[in-house]
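So that we are looking at the same thing, I have put the structure below in structure tokens.
All protein chains but one are shown at their positions in the complex.
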Amino acid sequence: MTLLRVRDLAVARGGMRVVENVSFTLDAGTALILRGPNGIGKTSLLRTLAGLQPSVGGMMEHAEDAVAYAAHADGLKPALTAAENLKFWSSIFGGGAVGPALAAMDLLSLADRPAASLSAGQKRRLGLARLLVTGRSIWMLDEPTVSLDAHSVALFAKVVRDHLVAGGAAIMATHIDLGLSEAETLDLEPFRAQPGQMSAPAGFNEAFA
Amino acid sequence: MLALLKRDLVLATRAGGGFGLGVAFFLILCALVPFGVGPQTEALRPIAPGILWVGALLACLLSLDRIFALDHEDGSLDLLATAPLPLEGGVAVKALAHWLTTSLPLIVAAPVFGLLLHLPGKAVPWLIISLLVGTPALSVLGAFGAAITVGLRRGGLLLSLLVLPLYIPTLIFGTEIVRRGMEGGDPITPMLFLAGISAAVVALVPFAAAAALRVNLR
């Protein structure tokens, strides 16, 4: 079953096209890893796919309310405990139970600690545990392994693999090899936007060029 | 939606949430005025309704930038935008949380601070009613201003510049109610105008605020 279909997608950052003509499909049980040098537009592509910014060309299809997005900021409130943070996102997304999510990322012992007292890596794990309580099928992850140690990366890889086995899908931008043998890789370099061939303006100022 | 309201209330009341700062600011403002205009009842009484309303309005302004700025910084706003609840509803709930944590304490404190300014007793019920009716409009308009300035570096000052002119009609009718109540006039007419403004603002402005938020997220 295809969860996400993307055809000829063009994405802009700061009013300029960065990648264009991106096409791929994401089936249930598969993962796609985005690669490419800094500034190629991995983050912009993920934000566009998540519906946070408009695309400037092409089309994409996925079921409504299917996407869980996780980026550099984890959306955690320092004044709330780890469990409270997860409970909030669980009730907002109408998703799964908090306990198993904490257990999956090895956070049970920290459940009642305020998020302010967690280390960077622990916060990151909590932010990733949030994916489990959203109950959504397509995970869109922007550098999910930042500030994780080797043990936590393995823990996270297992969580992703379980998600895929359960019929979910993931698309992520990462430089670390997660050891996901089933994952395909998409190099964005060939899709770098070529200046000059402009069909529609990508930003306000380009309308006058 | 209820979860969002609950979280915002908990965040505001826990340590570091800034709960009560608005009331403290309101108190200082009401205490400063007599130093400026003199302690005589004749000097204070006529301006008491205006000072109380302007004070409440400024105290309300203080916490406006917190409505969205913190959620924007820690990424919660991105996650809320991808959540199943409509952003318009999210804006309305966050404005409601602001009203409960900032405006409601001001309304409770206003009659007490009215004593400092020699506000006559028969004006007190009108003060409370006018604030109850008018402050929801202040919170929602503030949420609109906060949504417009959420991504900006020096958003705070700009926020006041954008929001305060929008507060003028509310302020005019609000003080008029108290003044007429104090002087034995007819407070019902301005009350109807104020209720009309408040209802229209609460019903319509969240849509404009959500549109501004979406622009700021992309």
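Brief remarks on what is shown
Order of writing sets the labels: A and B. Residues in every chain begin at 1.
The rule is simple: a contact is a pair of C-beta atoms (placed from the backbone, for glycine too) under 8 Å apart; a residue touches a chain by one contact, two chains touch by 3 or more.
Keep this in mind: contacts and distances are computed from a predicted model.
For the chain of the complex excluded from view, the name given in UniProt is "Heme exporter protein C" [choices: "RsbT co-antagonist protein RsbR", "Cytochrome c", "ABC transporter permease" or "Heme exporter protein C"]. If you put the hidden chain back, the residue from B:Ile168, B:Ile188 or B:Ala203 that touches it is B:Ile168. Contact with the chain that does not appear here is found for just one residue of B:Ile148, B:Met182 or B:Val202, B:Ile148.
Listed for subunit A, the residues touching the missing chain in the whole complex are 14-16, 195-196, 203-209. Hidden from this view is one chain, which touches subunit B at 144, 148-149, 151-152, 154-155, 158, 161-162, 164-166, 168-169, 172-173, 176, 190, 193, 197, 205, 208, 211-212, 215-216, 218.
The criterion applied here is as follows: only the chains that are shown with their structure count from here on.
If you average the Cα atoms of subunit A and of subunit B, the two centres end up 37 Å apart. Interface residues of subunit A facing subunit B in the complex, by the touch rule stated above, are 47, 50-54, 65, 67-69, 71-80, 84, 88-89, 91-94, 130. Against subunit A, the residues of subunit B that register as touching in their complex are 2-4, 7, 10-11, 14-17, 73-76, 78-85, 217-218.
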